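Before anything else, here's the structure in question.
Of the protein chains in this complex, one is absent; all others appear in place.
On to subunit A.
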Amino acid sequence: MIEPSYYLSNIVQELKPSGIRKFFDLAAGMEGVISLGVGEPDFVTPWNVREACILSLEQGYTSYTANAGLIELRKEISHYLKNLTNIEYNPHNQVLVTVGGSQALDISLRAIVNPGDEVIVIEPSFVSYASLVTLAGGIPVPVQTTGDMEFKLQPEELEKAITEKTKAIILCSPNNPTGTCLNKKELEMIAEIIEKYDLLVISDEIYAELTYDEAYTSFVSIKGMEERTILVSGFSKGFAMTGWRLGYIAANPEFLNAMLKIHQYSMMCAPTMAQYAAIEAMKNGKEDVIHMKKSYRQRRNLFVGALNDIGLTCHVPGGAFYAFPSIQKTNLTSEEFAEQLLMEEKVAVVPGNVFGKSGEGFVRCSYASSLEQLQEAVRRMQRFVESRT
């Protein structure tokens, strides 16, 4: 008999499993659950995109692509980013197609982190950030934000967390799980600090398409930030293509070249058929994106209003498809709240603490669900909240 733990790497052994995983196990197998726990669109990938994938298979495009991805797709991404950020990324050496935004984050971090380097993670944050920093050999340094400030990063808090070892910060706007968007002025204040301390930024812009109230500002478009920013994005959220696992990185050629090395040794290239589908999404998907965005905004307005009406105070999230209401009035921890709500009312939400310490006292509710489901979920949540207050 061998002792597996003897062989496992220390880093992996010390890594905590995602809190979402734990909650998924709890909710899976239960019948009649209304799920507000999903971090993905409720739209199926638009048909023309699926059709493009089928066509690529019919035509026999089943072999590897260039490591960096199909040049046609990189050109489309470059064109798309020009419209979004006003920056012209050279598709030949500044764009890399990855296996989802997650791989994009992973290789971005692995390309820049030396053992012991600190990377600042703004909490509440997407569950992978801190762990990916750890896996890259770095040390994640959390910076808390608060519900009072609508979870907006306060520049002075950022500055306090910076040490000589700080290499980079990970920004995510619109944010998962809070839906918070940072506007141009707020990003400029962060940029000043980035410049002052000579840091890099990994800007996760996967929700860029989904902003509702203010025009979207990409961090790369802030003066002086283009060369310091590794832009990470993908097709999952805006184009409803989560299962396709297709993302990309745009950065200056030196960074990109380093990432390409990791990518070619570990992944070779992103799936070919998904890349053909993505070309179609970029070329002809704009109207679908606008349609989906409109629908999310309408549901946000209805759902966030309803949460506030039942006493779960919630700021109006400017983007993504998450509401992050406070559950403090129930005197339950976020985990207790989520667990009891699931068991008693069969509504799945994600406890805020899985997104970091500042998520405690909140739960993440995705409003990427049908109106009927959202309304029924609110009815059940109201019953639950009333029983606890």
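Convention: a residue touches a chain if its C-beta (ideal position, glycine included) is under 8 Å from a C-beta of that chain, and two chains touch if they have at least 3 such contacts; residues count from 1.
Note that contacts and distances are computed from a predicted model.
Tell me the UniProt name of the left-out chain, picking from "Inner-membrane translocator", "Lrp/AsnC family transcriptional regulator", "Type III-B CRISPR-associated protein Cas10/Cmr2" or "Phosphate-binding protein PstS".
Options "Inner-membrane translocator", "Lrp/AsnC family transcriptional regulator", "Type III-B CRISPR-associated protein Cas10/Cmr2" or "Phosphate-binding protein PstS" considered; the missing chain's recorded name is "Lrp/AsnC family transcriptional regulator".
Among A:Ser18, A:Thr313 or A:Asn331, exactly one should touch the missing chain; which is it?
Candidates A:Ser18, A:Thr313 or A:Asn331; residue touching the omitted chain: A:Ser18.
Have a look at A:Gly39, A:Gly69, A:Pro91 or A:Gly234 and name the one touching the chain we're not showing.
Missing-chain contact among the listed residues: A:Gly39.
Just one of A:Ala27, A:Val133 or A:Ile190 touches the chain that is missing; which is it?
A:Ala27
In the complete assembly, which of A:Leu187, A:Leu246, A:Met259 or A:Ala348 touches the absent chain?
A:Ala348
What does the interface between subunit A and the hidden chain look like in terms of residue numbers?
Missing-chain contacts on subunit A: residues 18, 20, 23-24, 27-28, 30, 33, 35, 37-40, 42, 44, 126-128, 176, 242, 294, 298-299, 301-302, 305-306, 348, 350, 369, 371.
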